[in-house]
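One structure, as structure tokens, below. Some questions next.
Missing here is one protein chain; the remaining ones are kept as they sit in the complex.
We call the chains A and B, going by the order they appear; numbering starts again at 1 in every chain.
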Amino acid sequence: MERRIVLPGEKISEGRLNAPNTYYDSGITYAAVIGMMDEEGRYIPLENRYRPNVGDVVVGMVTDVRHAGFEVDLRLPQGGFIPTRDVRLTLQLGDFVICKVKSVNEVGDVDLGEVRRLPKGKIIEFPSAKVPRLIGKKSSMLNLLKDYVGGDLMVGNNGYVWASEQSDMPLLLAAIMMIEKKAHKHGLTDEISAFLQSQRGERPAGSRESGEEGQTAQGEEEITGEGYGKQQF
Amino acid sequence: MASSSSKVQLIIDGKRTDGRGQEDLRNLRIEVGVIPEADGSSYVEWGGNKIVCGVYGPRECIPRHEASPYHALVKCRYMMSPFASLEEHSRSGPSRRSTELSKVIREVFENLVMSEKFPNTQIDVYIDVLQAEGGTRTASVTAAAVALANAGIPMKDMVSAVAVGKAGDLLALDLNKMEDNFGQSDMPIAISHRDRKILLVQMDGLLTRDEIAKILGMAERGCDQVNRIQADALRRFYERGEEESVRW
Partner (left out) sequence: MGEEVKDIIMANIRRDIMGNTLSKGIRFDGRSFDEYRPIEVQMSVLQSAEGSAMAKIGQTMVLASAKFDIVKPFADRPREGVLVTNSELLPTASPSFEPGPPDENSVEMARVVDRAIRSSECIDLSSFFVEEEKVLGIYIDLYVMNHAGNYTDTAALAATAALMDMKMPKVEGGKIIRGEYTGMLNPTKLPITTTMIKVGSNWLTDPSREEERVLETALTIGTTEGHVCAMQKGRGSLSKDELLERIDIAFKRGDDIRRILKG
């Protein structure tokens, strides 16, 4: 089967697929957002608006400190909320956090748990649909970035990336922009690796295994991949 | 609408003023993702029309009290630039016409956007007409559909729009400015691609029921042509992967 781009309203399969970004009507599942059918006939959204699911790992910034809890900017129309009674930390305005989505109700309120404060750093925006690509199969892309850029990186499903202050920001930003533009191309990890090398020389000592090179399209674009589920936590 | 005794020649030697056949579209060019800051965007050049569309959302609903706990609000702002006309420079700001068009365009997308997925939010569709030459509302709907798809806002279907009508006693597709101003009837129409539902229809002038039946068929065929161009533009953009400079 050949890869092809599908538009909203195009048929994806017979029967009810129950996949996000699709809808079902009279026996057929249709695409709701622009996406791609890959060689195995699976539908992969190319753009989407992030909707938090319970268990998602998210990165955010504390934007309000109230008696009842902390409001966290998650790049959503409404902020996430950490009830005071659920967290032992005293968070401050401007603190960066990584946490898990504990609950989402019908009107879009998001409660957060398993909160960890992140040290000083910078938040970078990245399209949530492409987050799995930024992490890579077995975190290959993420580790590649960390090795060259120095410092630490945390990626949230919500499309926020936190980089610690030791990071080489210009290099990191350039690499992230490349990944964003070329997210669904083959061999991207190699291309990024070559770019980073050209800017920084050999991969710094003490680098970890880069994971399997030459991944298939399947591995790279796996939306439900284990990549971020098991991410540094 | 001019009376049918207008002296302007709209059909010359059996052809329309710009040499087109009855069901020929004017030149239509669509670019995707032209406004990097926006969540989704498009640029449409259709005949002498130049239209930019930017989409934001779902984002916080302002004012808060307007928000619905059941679904996102779809908001649309259609604006004509003061320099859009080939004639005089006009005043900036909304007019009664732009207010009406903002409404009918919004009502197209209220049918398609799966707004129940984003309660308490709003989705903004901004349409700016940089240059106008007849048919700006159908070009706007066409542009907005592409921008919404680029933004990843879930929709049930794509929609395309075109104006049909009667000019110089000829039933015709995609009326240009002369045909719009001096013709006998103008009927802009938007049709969803898969479902074939009419999501916008307006009309002025005089037409018989049979004439309308004929031009509805013409409109469907016209919308299919437009849809192909929208789909090509989107495919080109996503297959390319990288941003190239848009030639405006």
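Assume a residue touches a chain if its C-beta (ideal position, glycine included) is under 8 Å from a C-beta of that chain, and two chains touch if they have at least 3 such contacts.
In this text, all values refer to a predicted model and were calculated from it rather than measured experimentally.
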item: Hidden-chain contact residue, picked from the options B:D128, B:D195 or B:E220; value: B:D128
item: Missing-partner contacts on chain B, residue numbers; value: 35-38, 41, 48, 50, 52-54, 56, 59, 77, 81-89, 92-93, 124, 126, 128, 130-132, 245, 247-248
item: Residue numbers in chain A that touch the chain omitted from display; value: 61, 63-65, 93-94, 120-122, 165, 169-170, 173-174
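Throughout what follows, only the chains that are shown with their structure count from here on.
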item: Computed distance of Cα centres, chain B from chain A, in Å; value: 35
item: Contacting residues of chain A [partner chain B, same complex]; value: 5, 7-10, 21, 23, 30, 32-34, 36, 45-49, 51, 77-78, 106-108, 129, 181-185
item: Chain B to chain A touching residues, read off their complex; value: 39-40, 57-61, 69, 112, 114, 117-121, 149-158, 192-195, 231, 234-235, 238-239, 241-243
